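In this view, the complex is presented without one of its protein chains, the others remaining in place.
Entry: chain A
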């Protein structure tokens, strides 16, 4: 069981990193590698999309292999992260729409916020049950 959990975590890590790598390629490739070639750009975005889907499946497998307490910890963290992402994300968007911030609200900022929030909440929840 422990071995399988480690294997699932390793698989998830591999797909996450490959998704991040293909995201970087799709972002910087058109400008620095293939000089805005449309076909190559579409191909890079498609590859990134497929890697993203595979990462989701790896995450589901990892989640389904957790025991009941670990699942509770992750579920509570996910619920709070989702709520915060919606509330903070919409407030951030409102700040942009009403011109209260002098830059465009970028979705990447929200993604960073979601990642960090989830990480912090999993750490806090894990400590609660230790």
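Here is the rule we go by: a residue touches a chain if its C-beta (ideal position, glycine included) is under 8 Å from a C-beta of that chain, and two chains touch if they have at least 3 such contacts; residues count from 1.
The rule is short, and it goes like this: contacts and distances are computed from a predicted model.
Per its UniProt entry, the chain excluded from the display bears the name "Cro/Cl family transcriptional regulator", taken from "Cro/Cl family transcriptional regulator", "Raffinose/stachyose/melibiose transport system permease protein", "C-type cytochrome biogenesis protein CcmF" or "Anti-sigma factor antagonist". Interface note: of A:24, A:56 or A:69, the residue touching the hidden chain in the full complex is A:69.
Residues 1-2, 67-70, 72, 126, 128-130 are the ones on chain A that touch the missing chain.
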